[in-house]
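Of the protein chains in this complex, one is absent; all others appear in place.
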Amino acid sequence: MMHEWALAEAVIRAVEEIVREKSGRVIEVKVVLGELQQVEEDIFREAITMLSRNTILEDAKIVIDRGEARFKCRNCGFEWSFSSLKSNLGEEEAEAIHFIPEIIHVFVKCPKCGSPDYEVTSGRGVWIEYIKIEGEELD
Amino acid sequence: MMHEWALAEAVIRAVEEIVREKSGRVIEVKVVLGELQQVEEDIFREAITMLSRNTILEDAKIVIDRGEARFKCRNCGFEWSFSSLKSNLGEEEAEAIHFIPEIIHVFVKCPKCGSPDYEVTSGRGVWIEYIKIEGEELD
Amino acid sequence: MIDPRTYIIGERLREVKRIITVASGKGGVGKSLVSATLSLLLSSRGKEIGLLDLDFHGPSCHIILGATDIEPLEEYGIVPPRLNGVKFMTIAYYIGDEPAPLRGEEISNVFIELLSVTRWGKLDYLIIDAPPGIGDEIADIVRLVRRCEFILVTTPSKLSLLTVERTIKFLKELRQPVIGLIENMVLRESGEGIKLAEKYGIKYLGSIPYTVEIEDAIGSPSRILETVFSKKLAEIAVASGLL
Partner (left out) sequence: MIDPRTYIIGERLREVKRIITVASGKGGVGKSLVSATLSLLLSSRGKEIGLLDLDFHGPSCHIILGATDIEPLEEYGIVPPRLNGVKFMTIAYYIGDEPAPLRGEEISNVFIELLSVTRWGKLDYLIIDAPPGIGDEIADIVRLVRRCEFILVTTPSKLSLLTVERTIKFLKELRQPVIGLIENMVLRESGEGIKLAEKYGIKYLGSIPYTVEIEDAIGSPSRILETVFSKKLAEIAVASGLL
């Protein structure tokens, strides 16, 4: 699912902008792939590697981590995790959520009370956890 | 401004509901009056005292604190405090904000860029910070 | 940190017999005109009525009712002023003609604040005029009021019917009672509103014709009550069991 490239491009552009006024070299960037969006790590890493060429990220270490997706019902307070329901999603549904994570509200209801009114408390999309540049850490 | 009574009533009702299933006596309740709503502390305290009679709060100590109101602009990122602009508010405006704190967006713009699109990061309304009951603290 | 406000809402609505939200999902279908006119009608037939305008971005009921020179009384909370017998609450008292550029969470906060300090007293019906949308708009009413019934409004246009269909599905998911569907601004009967109601087992409450003279009646309760719009709505109120 090749829109991983668009997300990788966003990460690189963000790092470039954020470190623009810094003088140090970028040493390490940690990216968290929220479980909900089901970003394919291999493709994402490949994209980052390709797109980093001739940028300030060229020699940086890219640490990629998975972020657990969790939900909390605004109606009954119940909390649950994405992994507990993944198998119930059809292919079309998973694909829609892959592009727009919030679409989960259309397909998944609170397992306890059935309400669609719940919060995605973590693990939504792609985040940069930190950027290490020489002598500094940004987050 | 007597709607302080309605807010005090809400505090008492909340404490009653929250400690309903607990066995211990309520020892202390801390209430924060967000600066933005300009709740009159004397009236509020009087209301709490009157309304506490014959409730589980009858003998509880009520600690009342003021919470600083702060804002952050979504457009330019500027942060400022309510105290820095209080004097610019007319009486009608202050009264409207007293009833509905969000009305601040109608009268006050970001001091740096003029945008009405900013967040009230703290000090909005009335909050219970904690409830101490015998052997336990709830917050 | 505990927000005490939601705990008092039940108490504030204790003497309100029924709470009816006029909703649609779609904008411009006549929710506000239905809410305000229904309030006037029920009040004129001896019911004790409250009207709460929840459209903070485009409050309309005060314009329809011609509410000028009234404001709420501050008395151990906020007591809504009466207008033609109707106890009426709106954000317009506080913002006048200015825009209230509130975001989602802020809108929820205003709603909670209004529910927790407004003293409606005894009411037969509290009518809530909902804004367009099916997110916070309806979810908050359901979550905070807890015992709402819904009247849905659509026009005969596909664009409205398909959005109202989404709203019906949403209300079903939330297990909310729907009194029925009103088809408004009807130029020629197409049967589409009836079909939609049947598809979801909802009562079709009736259709209201496109009423050109309504525009000149806006601002004057007595003139509104004389329009065809109001006459048809009175029949619908009977059909819904509200009268």
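The first chain written gets the first letter, and so on, giving A, B and C; residue counts start at 1 in each chain.
Everything that follows uses one rule, which is that a contact is a pair of C-beta atoms (placed from the backbone, for glycine too) under 8 Å apart; a residue touches a chain by one contact, two chains touch by 3 or more.
Nothing here was measured: the structure is a model prediction, and the numbers come from that model.
The hidden chain, counted over the whole complex, makes contact with A, B, C.
Among C:Ala67, C:Met89, C:Ala139 or C:Leu233, only C:Ala139 touches the chain left out of the display.
Check C:Gly25, C:Pro72, C:Gly180 or C:Gly193 against the missing chain and you find that the one touching it is C:Gly25. Panel shows chain B; residues 74-75, 109, 114-117 of it touch the chain omitted from the view. Even with one chain removed from view, chain C keeps its contact list with that chain: residues 25-29, 32-33, 57-58, 60, 63-64, 97-107, 131-136, 138-139, 155-160, 162-163, 165-167, 169-170, 173, 187, 212, 215, 218-219.
Seen across the whole complex, the unshown chain contacts chain A at 1-3, 5-7, 9-11, 13-15, 17-18, 96, 99-103, 105-107, 116-117, 120, 124-129, 131, 138-139.
By our rule, only the chains that are shown with their structure count from here on.
If you draw each protein chain as a dot and join the dots that touch, you get a simple line with two loose ends.
Ranking all chains by how far their C-alpha centres lie from the centre of chain B, first place goes to A. Between chain A and chain C, the centres computed from C-alpha atoms are 40 Å apart.
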